[in-house]
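The excerpt is restricted to a subset of chains, each kept in its original location.
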Amino acid sequence: MEHESKTIAALASVTTATLTTLLLKKGLRNVWMRGTQPVRSEQARVVGRAFTLRFIPAREDQATPESWAKPTSTRGAIEAMPAGCVAIVDARGVTDAGIFGDILCARMQQRGVAALITDGVVRDIHGVLGTHLPVWCQGAAAPPSVAGLTFVNWQEPIGCGGVAVFPDDLIVADDDGAVVIPQALIDFVVDEGEEHERYETWVVSEVEKGVPLPGLYPANEEAKKRYEDWKKAK
Amino acid sequence: MEHESKTIAALASVTTATLTTLLLKKGLRNVWMRGTQPVRSEQARVVGRAFTLRFIPAREDQATPESWAKPTSTRGAIEAMPAGCVAIVDARGVTDAGIFGDILCARMQQRGVAALITDGVVRDIHGVLGTHLPVWCQGAAAPPSVAGLTFVNWQEPIGCGGVAVFPDDLIVADDDGAVVIPQALIDFVVDEGEEHERYETWVVSEVEKGVPLPGLYPANEEAKKRYEDWKKAK
Amino acid sequence: MEHESKTIAALASVTTATLTTLLLKKGLRNVWMRGTQPVRSEQARVVGRAFTLRFIPAREDQATPESWAKPTSTRGAIEAMPAGCVAIVDARGVTDAGIFGDILCARMQQRGVAALITDGVVRDIHGVLGTHLPVWCQGAAAPPSVAGLTFVNWQEPIGCGGVAVFPDDLIVADDDGAVVIPQALIDFVVDEGEEHERYETWVVSEVEKGVPLPGLYPANEEAKKRYEDWKKAK
Amino acid sequence: MEHESKTIAALASVTTATLTTLLLKKGLRNVWMRGTQPVRSEQARVVGRAFTLRFIPAREDQATPESWAKPTSTRGAIEAMPAGCVAIVDARGVTDAGIFGDILCARMQQRGVAALITDGVVRDIHGVLGTHLPVWCQGAAAPPSVAGLTFVNWQEPIGCGGVAVFPDDLIVADDDGAVVIPQALIDFVVDEGEEHERYETWVVSEVEKGVPLPGLYPANEEAKKRYEDWKKAK
């Protein structure tokens, strides 16, 4: 748990832009979820373990308001979410039925869920914003989920925005969207991420002094030396 | 007319999320217009009767600046709009030609039109925002309507965002988008809407106390009783 | 150069909505770039000469972080950009790989580039906004360009948002998006643009007095006379 | 009527490829209907006057099997179709509800309708092929039209495949799809079409002899002379 806390703390200062660059070096190109965006402009970066939910398309005999009372319901899924998790919802990219509204988001906020991320949309966006739950999604739609989607289960492997997400994968989301980090690569991105951010900070300071990019970014030998000197001088 | 005023007043406090839930109970799944969003973030909810306009694709021999002076023009349509109506424009989802700019929106605002809703886009968005006309659309584009669309007629049955709209249907729009209410179901949604909103207010207050959702939303017998007690106590 | 400065100054007060209307009169319907929007809401209008960049899809053996150090790189392109130019980037509409991040935008801002316009997306949007470089794009994505795109060359004819752009075409961008003005039509739009804006200002003032649009916009003979009187009286 | 028959006979040997080239010379770029294709591979070229039908999206309270018995129904429209007309159906590009099946197509065939053209799909494709009615569409779907569409009216201006079609416009369809010819340009395309086809026949014969295209197509002065000689020799 201590290791987990350290990981989450370390990743809290690494952008999703940096994470995708690092994962690309390991051959992973498909880790950023398409279409999902922060619902508010100054939404804080979020780091946490994936708690997955899965919807399939609606069929009129299955997707009814009555289904909301079934044990395998979105309500049941929310009660199973541990504090600090990031709920990742496979809505199959459906944008004309809101998966959750203000009441479900309020309950998630109560339970200490870190964020809601989906390739679908929410409903009652005014109320959702009022709950202060951090949300990444494709926008808002008035119709309830049952107008287009049927809830199936939680903690299964899912797709979200064209990306595979497995239960308990590590998720980071910021203004550029949401990224999944496979378990086996967490230590790598934690180790490299801090250094990468430090180097980019130095590059920005060089650019601000008027240094051209060729030779600086990526760095040639001379630039690398200057960077090392800058690090020592700090 | 008094009944109409009461209806509009009653629906002014019912969200489109609630309306789509109620209409779904009556078997109507396709009443929310896809793609159309409020042009500003704090735009007030709008309720009014639909005044429909219909465009077809542009053909170079038909869609010319000269056509704007014809009697069956968008200008003629605007002069036919009654105060309080909601102009619903079938732009066939075209997003690279703005149906209206600041001048037409200014005239609509002058005439007391309640709102402009379209599955297309507007142009001169800076000027449109300046008119203070409430607008729901897919965004902005610089080209004039004739670059992609030809105006045909007004007060015909249309499609808008994948939804059928007939002249004088009741329209409600808010932060979640725009919904059509068929004439025959207006009294039903007015009657049920107020109660639905009251119940959801109570649910939110329960959630804020830490009550889990299963059994509460939808309510089991015990929750129903508590809700009835809460209503009496108010 | 003086003529150029006058052109740019003159076009600084002509909206892209007006420009597309004027170009349509000359038979040009396809001059507005689809999909690209200002990244911030109060972004100032930009006028400048196109400096084109071209990407093709990524191939894993070509699009690598290592390629960033090649002479024909985005870094090289930026060093070739003259002050005041508008960088127009053909990203083939790809929205899951950011063409540029904060460091490249910071360098462009340093070099006096007037704006970055693309039918793709940027990355590290938080940092990009911090550079204050004016940007028109489709949004943000975390992955680096090499995850989806390979940079090819600069100052070639390109497509951007479904529009042909040739090096040194004149570009104007505002809240409605970005428009290309072919070289041969610059003097025409400068001459007509000022008058068009003046006339629309007068129309708005008439509308605010309650004058209906038919006969006013477009103007009939009587309205034309009143407009001429208004101009003289100014 | 005689003129009409001659027109139709003349256009029976002009390809839609030639027609779009000729109309482009007159400034009409948007006359070919997107998405609609012949349902069988050796379907004969069709020429006729447009008889338009218009659908809007389905609303569950309107689009029911019961609606098929209303006077303003697709059945009523078919009985109003004159022999030799080309039925053009605006299905708004909907591909998951078949506008017509075998029975309606059989009745159209009985009434001497020349062809059915739509930007939607048909249903019971096996039966439709059996009626021998020439059909251009986007393919087949099992659900009835009421599952996605509501029929509105006939002989109104419509859009089909992104093209404006007015009642009684002339329509030509072949293996490349369907084209609309505005009334005012019919004589032009009849006059030019025959010559254009003759010239292309000669070009093909030259190509088969091994003549390169530059100078031949388009023709330079020398090639024009050779072509004129060939025409005289025929």
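Each chain gets a letter, A, B, C and D, in the order it is written, and its residues are counted from 1.
Throughout what follows, a contact is a pair of C-beta atoms (placed from the backbone, for glycine too) under 8 Å apart; a residue touches a chain by one contact, two chains touch by 3 or more.
In this text the structure is predicted, and so the values were computed from the model without any measurement.
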Open item on the list: Starting from the 4 chains in place, I would like the total count of identical chains in the complete complex.
Closed with: 6
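Following the convention adopted for this analysis, only the chains that are shown with their structure count from here on.
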Open item on the list: Considering only chains that satisfy the touch condition with subunit A, which of them also satisfy it with subunit D?
Closed with: B
Open item on the list: Among all chains, whose Cα centre is located farthest from the one for subunit B?
Closed with: D
Open item on the list: Give me the superposition rotation angle from subunit A to subunit B, based on Cα atoms, as a multiple of 5 degrees.
Closed with: 120
TODO: Between subunit A and subunit C, two touching copies, which fits better, same or different residues at the interface, with half of the numbers shared as the threshold?
DONE: different
Open item on the list: With centres defined as the mean C-alpha position, give me the subunit A-subunit C separation in Å.
Closed with: 32
Task: Rounded Å distance between subunit C and subunit D, as computed from the means of their C-alpha atoms - done: 38
Task: Cα-centroid distance, subunit B relative to subunit D, in whole angstrom - done: 36
Task: Sequence positions of subunit B contacting 2 or more other chains - done: 29, 31, 162
TODO: Just say which it is for the chain contacts: an open line, a closed ring, a star, complete, or other.
DONE: other
Open item on the list: Can you give me every chain pair that touches, using the contact definition above?
Closed with: A-B, A-C, B-C, B-D
Task: Of subunit A, residues touching subunit C in the complex - done: 15-17, 19-21, 24-25, 29, 31-32, 34, 37, 162, 174-177, 179, 200, 203-204, 207-208, 210, 212-214, 217-218, 220
TODO: Would you mind writing out the residues of subunit B in touch with subunit C in their complex?
DONE: 65, 68-69, 71, 73, 75-76, 78-79, 95-96, 98, 101-104, 106-107, 110, 123-127, 139-144, 146-148
Task: Contact set on subunit D toward subunit B in their complex - done: 27-31, 56-63, 92, 150, 152, 156-159, 162-164, 180, 182, 184-185
